[in-house]
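Note that one protein chain is taken out, while the other chains of the complex remain in position.
== chain A ==
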Amino acid sequence: MRVANFTKAVAITSAMILAGCSTTSTTTDGGAAGSANGGQDGAGASSYGANSGGVSAGQVVTREDLNQLQTVFYFDFDKAVVRQQGFADLEAHARYLAQNPTASVRLEGHADERGTREYNMALGERRAKSVERLLMVNGATANQVETVSYGEEKPAMIGHDAAAWGKNRRVELKYLSK
């Protein structure tokens, strides 16, 4: 059971890394890639995790640690692949959830204004689900995570250029209880 789960987790995570690598260089990557922690494209998720934010693999994630973790994750146009810069922090969130069964999060998916509203609603949900999947393969349980999509209805940044679009294609992770 555990082994099976672990294998599945590795398989899915590597699939995402591969998908991430193949898409990060394409299309409009409007200035939003910069996460708080920086990080190099192409670096493995685990090594990046060890270098970032003071939360390393296997450790207990404390409530204080949460404050240092990224809570907004950005996406490419019409894509729902979590960029690898976000993997380490998402894993840390997942570990916190695994260690604190009463904690729960809400994942709010968003899209930029281009394209139609209902399609963007679907795209925002697909993004939230991508993040949800990453949390769950890393130990969070289904009843700890809820998703909602706001499509293009709640932009983080008002504007009609690549910079604003990049900031608006995102998933926001919000703790409902810690």
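Heads up, the rule we're going with is that a contact is a pair of C-beta atoms (placed from the backbone, for glycine too) under 8 Å apart; a residue touches a chain by one contact, two chains touch by 3 or more; residues count from 1.
Definition applied: contacts and distances are computed from a predicted model.
**Student:** One chain isn't displayed here; going by UniProt, is it "Thiolase domain-containing protein", "ABC transporter ATP-binding protein", "MEDS domain-containing protein" or "Tol-Pal system protein TolB"?
**Tutor:** "Tol-Pal system protein TolB"
**Student:** Out of A:Gln59, A:Thr116 or A:Thr141, which touches the unshown chain?
**Tutor:** A:Thr116
**Student:** With respect to the chain omitted from the figure, which of A:Glu91, A:Glu125 or A:Glu172 is a touching residue?
**Tutor:** The missing chain is touched by A:Glu125.
**Student:** Please identify which residue in A:Gln70, A:Gln85, A:Ser104 or A:Thr147 touches the non-displayed chain.
**Tutor:** In the complete complex, the chain left out is touched by residue A:Thr147.
**Student:** Which parts of chain A are in contact with the chain that was left out?
**Tutor:** 78, 113-119, 121-123, 125-126, 129, 146-151, 153-154, 158-160
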